[in-house]
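Quick notes on the structure that follows.
Note that one protein chain is taken out, while the other chains of the complex remain in position.
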Amino acid sequence: MKFSDLIHRLSPQYHSFDSHPHLNPELTNIAPIDQADVNSLSYIEGDKFANMIAITKASALILPLDSALQTQATEKGIAWLASPYPRLTFAQAIDIFYKPYKPSAQIHSTAVIADDVQLGENVSIGAHVVIEKGCKIGDDVCIFPNVVVYPDVTIGDRTLLHANCTIEERTHIGKDCVIHSGAVIGGEGFGFVPTQEGWYKMQQSGYVILEDGVEIGCNSTIDRPAVGVTKIGKNTKLDNLVHIGHNGDIGENCAFAAQVGLAGGVKIGNRVILAGQVGVANQVQIEDNAIASAQTGIHHNVKAGETVSGSPAVSNKLYLKVSAIYKKLPEIYKNVKELQKKFNQLDS
Amino acid sequence: MKFSDLIHRLSPQYHSFDSHPHLNPELTNIAPIDQADVNSLSYIEGDKFANMIAITKASALILPLDSALQTQATEKGIAWLASPYPRLTFAQAIDIFYKPYKPSAQIHSTAVIADDVQLGENVSIGAHVVIEKGCKIGDDVCIFPNVVVYPDVTIGDRTLLHANCTIEERTHIGKDCVIHSGAVIGGEGFGFVPTQEGWYKMQQSGYVILEDGVEIGCNSTIDRPAVGVTKIGKNTKLDNLVHIGHNGDIGENCAFAAQVGLAGGVKIGNRVILAGQVGVANQVQIEDNAIASAQTGIHHNVKAGETVSGSPAVSNKLYLKVSAIYKKLPEIYKNVKELQKKFNQLDS
Partner (left out) sequence: MKFSDLIHRLSPQYHSFDSHPHLNPELTNIAPIDQADVNSLSYIEGDKFANMIAITKASALILPLDSALQTQATEKGIAWLASPYPRLTFAQAIDIFYKPYKPSAQIHSTAVIADDVQLGENVSIGAHVVIEKGCKIGDDVCIFPNVVVYPDVTIGDRTLLHANCTIEERTHIGKDCVIHSGAVIGGEGFGFVPTQEGWYKMQQSGYVILEDGVEIGCNSTIDRPAVGVTKIGKNTKLDNLVHIGHNGDIGENCAFAAQVGLAGGVKIGNRVILAGQVGVANQVQIEDNAIASAQTGIHHNVKAGETVSGSPAVSNKLYLKVSAIYKKLPEIYKNVKELQKKFNQLDS
């Protein structure tokens, strides 16, 4: 594809492109700036990569609105376009060069599908998939091989279930969701009541709802509750190995990074970001737009818009101060001892 | 079901019910108090939910032994029963309303079962299950679709293996166990000996024993050791994404929450509770009835009955004190600096 064609295809979305007028290289692939070759399109975002403009072999770059970088690219003979959102424009450029693998709309002969399952149009069901009775599968759904779907599950249009994942009974999955390989949706919540004779198992009669546009990472687990629902709101995205406990009520447009764990009954608002390995205790509430740094341990409610860090969690502002001083604890301890000594000498 | 029938069915276990004599609503389902509708049975446990009695639509409630709540329910026209263990009574009530999905006792034609496998009575084996040679499967065992069982595995009566889990060679699983979807039992311990030429792989010739009544959460992993056994004692319950390293020796009636990780050779007593994301280092011993809070990092032995918190772990009592003061570090630092300054002025 010619660079000019790329711009043409991207431009309906972003009219405000600035670009170098004279260069029009052929582009055959898209690559990170340090691995780009001739005929690659790449991009620069942030200071870390800015100095790579001098050494990249890319033929074209997506740049931020930074005239110094643009001049540098022009002088190196690199075609460029400048976007106010270079990362977004790069994502849109990837869509032009690449489509992920999707099996054709066929039902494999080895799939085992109960008689009463309702299948939509253009459904793809891979080899060795099992779909139990009472399930409803929407149009254009794609189920990769070796997936197991327990009874009475509903799956909305265009949703993808990747290989080896398991959807347990009564789960509702919305439209345009992606469940990645090995994930388990709707497994039994961890409910055991302590008694004199040991644990009494609380049966988990509830179910999981994933609203439209939800994405669940590889080997993540979303538990169903004893009663009621565990719900993940529209367009919320979960990375790999995330655990959502029973009765979790997660809002819309959240993003949880890998290995985040939520205990039971956690309530989370919209657009909340939890970084990697964050843990949230039972029944905690986190309001809209809150953010937690990696490994934060959240035991108390978090207000809207707050950023928290540390275990136990405190405001990020306090955390940064405390962390800086934390390293000086040996010095503080020594100074206090000295002060006490001096004082005692003074006193005597 | 009439409320009076419910009480009748629950009462053989709990004779001491107190309940409102005049109301006898029809109950069709069981629900959390904030989602309950007319004809729902629900329950109240703890202060957080007590104020919901004013707004719930539930027709009947399980209450604690709290006369104020009971009066409130009566005044609102809600039938109630009061239990000294409302959570347990609620669990028993769920058993009356709900049974989890269990496939019928059939062996699916697509299952691949080695010739010498011993199958008990009333066994259910789902589609695409693979059972290798030398395995012994007890009575009433239920194996969901796409499970793989390596050679020489023993599975006790009434045990359930959920979909897509893997049981590796020589594992012994007791009676009445539940292995949830995606779990891997008996995989190779992480054993690599450093040498001049790199890692030397130590083969893992041991095996895993799960005693009766053990439950392993979705996508959890229990490793077998180089020699000897990894053992999980009777009625111990593990949540999702838990890792138990080689040679772990876990006692009875423990409960480990999601994402707990145990390194190799950890020895844990009976009735130990580890909250979410707790980590335990190599060879550590934790005695009976100990508790660790979420995200605790345990590097040293823990005595019977102790509660530990923090990373590195200290007693919970100390942890609470330290955590409170931790936030004051900037203030402490400033005060020490000031004291030093004043002292120097004094000195000069």
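Going by the order they are written in, the chains are A and B; count residues from 1 in each one.
By definition in this document, a residue touches a chain if its C-beta (ideal position, glycine included) is under 8 Å from a C-beta of that chain, and two chains touch if they have at least 3 such contacts.
Everything numeric here is computed off the predicted structure, so don't read it as measured data.
Peer 1: In the full complex, which of B:213, B:251 or B:279 touches the chain missing from this view?
Peer 2: B:279
Peer 1: Kindly state which of the options A:181, A:285 or A:315 is in contact with the chain not pictured.
Peer 2: Answering carefully, the residue with contact to the hidden chain is A:181.
Peer 1: In the whole complex, what residues of chain A lie against the chain that is missing from view?
Peer 2: 30-32, 35, 42, 48, 85, 87-88, 90-92, 94-95, 97-101, 103, 108, 110, 126-128, 144-146, 162-164, 178, 180-182, 213, 215, 217-219, 235, 237, 239-241, 252-253, 255, 257-259, 275-277, 294-295, 311, 323, 326-327, 329-330, 332-333, 336, 339-340, 343, 346-347
Peer 1: Taking the full complex into account, what residues of chain B touch the chain not shown?
Peer 2: Where chain B meets the chain not shown: residues 110, 112, 128, 130, 132, 146, 148, 150-151, 164-166, 168-169, 182, 184, 187-188, 190-193, 195, 198-205, 219, 221, 223, 225-229, 241, 243, 245, 247, 259, 261, 263, 277, 279, 281, 283, 295, 297, 299, 311-312, 314, 318, 321-322, 325-326, 328-329, 332, 335-336, 339, 342-343, 346.
Just so it is clear, only the chains that are shown with their structure count from here on.
Peer 1: Round to the nearest whole Å and give the separation of the Cα centres of chain A and chain B.
Peer 2: For chain A versus chain B, the centre distance works out to 26 Å.
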